[in-house]
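All protein chains but one are shown in place.
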Amino acid sequence: MAISKERLYTIIFEADTAEGKCFDVALIIVILLSIIFVILESIDPVRAGFQIGLKIAEWVVTTLFTVEYLLRIWVLRRPWKYVKSFFGIIDLLAILPSYLGLIFINGQSLLVIRALRLLRVFRIMKLTRYSTASLTLMRAIKASFEKILVFLFCVLTIVIIFGTMMYLIEGEKNGFTNIPTSIYWAILTMTTVGYGDISPGTPLGQFLASVIMILGYGIIAVPTGIVTAQMIQKSVPGNTQVYPNCMFDKHDDDAHYCKKCGVKLD
Amino acid sequence: MAISKERLYTIIFEADTAEGKCFDVALIIVILLSIIFVILESIDPVRAGFQIGLKIAEWVVTTLFTVEYLLRIWVLRRPWKYVKSFFGIIDLLAILPSYLGLIFINGQSLLVIRALRLLRVFRIMKLTRYSTASLTLMRAIKASFEKILVFLFCVLTIVIIFGTMMYLIEGEKNGFTNIPTSIYWAILTMTTVGYGDISPGTPLGQFLASVIMILGYGIIAVPTGIVTAQMIQKSVPGNTQVYPNCMFDKHDDDAHYCKKCGVKLD
Amino acid sequence: MAISKERLYTIIFEADTAEGKCFDVALIIVILLSIIFVILESIDPVRAGFQIGLKIAEWVVTTLFTVEYLLRIWVLRRPWKYVKSFFGIIDLLAILPSYLGLIFINGQSLLVIRALRLLRVFRIMKLTRYSTASLTLMRAIKASFEKILVFLFCVLTIVIIFGTMMYLIEGEKNGFTNIPTSIYWAILTMTTVGYGDISPGTPLGQFLASVIMILGYGIIAVPTGIVTAQMIQKSVPGNTQVYPNCMFDKHDDDAHYCKKCGVKLD
Partner (left out) sequence: MAISKERLYTIIFEADTAEGKCFDVALIIVILLSIIFVILESIDPVRAGFQIGLKIAEWVVTTLFTVEYLLRIWVLRRPWKYVKSFFGIIDLLAILPSYLGLIFINGQSLLVIRALRLLRVFRIMKLTRYSTASLTLMRAIKASFEKILVFLFCVLTIVIIFGTMMYLIEGEKNGFTNIPTSIYWAILTMTTVGYGDISPGTPLGQFLASVIMILGYGIIAVPTGIVTAQMIQKSVPGNTQVYPNCMFDKHDDDAHYCKKCGVKLD
């Protein structure tokens, strides 16, 4: 049973070895189970019927997470850096609520504390963040961030202008009680969600609503275009990573492309 | 009338001959008709008014499908492999419900059995799966599968976090009775469906709802970008047909790409 | 006032001359006005208040359209071919309802006849169909037609399967009275329209609804990807039309691109 600290490090923090992969998969399963337990617990009849079972399940998960958290700290050379990091805090938040639940017996504060356990979902994110797919996605979104910001600002402007116009046209009798509510309606309509809890009653209001709907329907093309263009561009230099420098350096004088890897020569 | 087993095989299993195509088209028509009959049967006044007509139609279709199924088994050299395959089971499920309907006279189980006949729709899928269009589509979706999975996981995370927040903010009085219901609401809102059966009542809830709406409105760009980028990349080899060989045919023995135009050499 | 038949032909049927363009613009304005009149007429208080005005407006428009229709027939060498063409029938349908309205004095049939006048909107389509933008759009859609068909068939399959499942799970008490209604609900949900007139009440139904929502939210990427990929591919050969053969044929032996127009040389 004597596992060296170094081996434990590779198991817990790396995913390259078979043991490390097993550990990650087991962790994901435990996290998912614990999330499902928290969600089920919020349903009144389930909580009433399986009170003891859920209690046991919670403490099994909490014990596992606590052991894992302590191991992580024990294994690291500079544990404080991990504890203060984003995922260190998430890991702590994954176990803290259960212990805090012993202090705060009942009431709204307990409800919030118990809900905090759902932050465990971010633990899975941590495990997937190194996959190529997430990296590609994140890079594409990061690269088009400024454009998306400009787009969002335009959406906000349209939504404020239309919301205010509807507030003036429709007024309180049709549910547009104040400008924030009208802006809320405009967002509901422009994003094509459309609950229908607030809807225009006057012909002019319905006309304006039609305009904002068609606007919302049409300008969804803009973020889509931004991200798609970014992804296609990203995937072009990305190919040079797949076929990078082939280390072939005896190019003929008249060659415009490397005859080994097909990369265009400068 | 004596059709050889080989000819029957080409008619039933292949679509290259004129007869094979006729058979496929006839099969699609019968399947579509039978689906329409099942759908119509579920409407109370139609079932009451055309009881005998629908009964006859069902048994004509069932007989045709039974004969076809038996022919398929008779024609094949290794029928068992077909019977155990996905489409073999679908073909069996297309005829079984009618016979089972003779045993289970009424009640909910009959309703389920009768509904099973709708699985016949997959039979059409079988007939279209070899078309170029479906192949291109399937390849594009398969190639971006991992990215779509990461995207779906992000959506699930957002939906769990927002759902729980709304459960804590809005509470039972506004319809957010438990976390699963809140997550259901979050999915409804983020996918821009928005039934309006549950909608936030507090200003903070409406603000959070606005955030999730704009998020949902914006990140639809991500799967779209993924699939589009994949489709364009898939279609790039198509461009080599437009600008094919550069007519340079003095390739060095060690060349993998044409040094003039960069096209990959076979 | 004596305008030759030939000149009238170029004015009415062509848009290259200044007069032809004027005629087209005037026609579009009259059509739009006539459509607005028909729409306004359907509003009860407007019909009551402006009965005589609308009557006059209708007959002015009808007279203009009749004169134009007769001129078109008179001007053409083979008028019968025009009369039998799609746009010939549309042109006739633009004037017929007003005359038929004299025969059928009132009732539902009159309502339908009057609504037929709205088909005039297709007359505008005729005038815009030769624009480059519509041609590009139509070509892109036509080229991806087969793929869109496969996509639509997949959507129909999903909608039938999910509709039937919801019919079995939710049943009549939650509004899923029969399979067509359930399929209608599934379409409402998958296309993210979501009226909320029918919505699932059971937890299993809500789970299935969530699945179809996320499906619908995700697979919108597929037609978007198809059309976008098609448009980008279409626009690639399109560029060769913008910079076509520059008629420069003294290319150096070592040139890979035309030094005049930059087109890649074979």
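Letters A, B and C name the chains as they come in the text, with residue numbers starting at 1 for each one.
The working rule: contacts are C-beta pairs under 8 Å (C-beta built on N, C-alpha and C of every residue); 3 or more make two chains touch, one makes a residue touch a chain.
Computed from a prediction, not measured in an experiment: that's the story for all the values here.
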Residue of B:Thr136, B:Thr192 or B:Ser210 touching the missing chain in the full complex
B:Thr192
Looking at C:Val30, C:Val60, C:Leu93 or C:Leu118, which makes contact with the chain not pictured?
C:Leu118
Contacts of subunit A with the missing chain: which residues?
146-147, 149-151, 153, 156-157, 160-161, 164, 167-168, 177-180, 183, 189, 192-196, 199, 203, 206-207, 209-210, 213-214, 216-218, 220-222, 224-226, 228-229, 232-233, 236-237, 256, 264, 266
Had the left-out chain been drawn, it would touch subunit C at residues 35, 38-40, 42-44, 111-112, 115, 118-119, 121-122, 124-125, 128, 131-134, 136-137, 140-141, 148, 151-152, 155, 180-181, 183-184, 187-188, 190-197, 216, 220, 223-224, 226-228, 230-232, 235, 251-252, 254-262, 264
Absent-chain interface residues of subunit B come out as 192-196, 224, 228
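What we mean here is this: only the chains that are shown with their structure count from here on.
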Per the C-alpha fit, the turn needed to bring subunit A onto subunit B (nearest 5 degrees) is 90
With chain centres defined as C-alpha means, what is the inter-centre distance between subunit A and subunit B in Å?
27
What's the distance between the Cα centroids of subunit A and subunit C, rounded to whole Å?
39
Multi-chain contact sites of subunit C, meaning residues that touch two or more partners:
192-196, 224, 228, 256
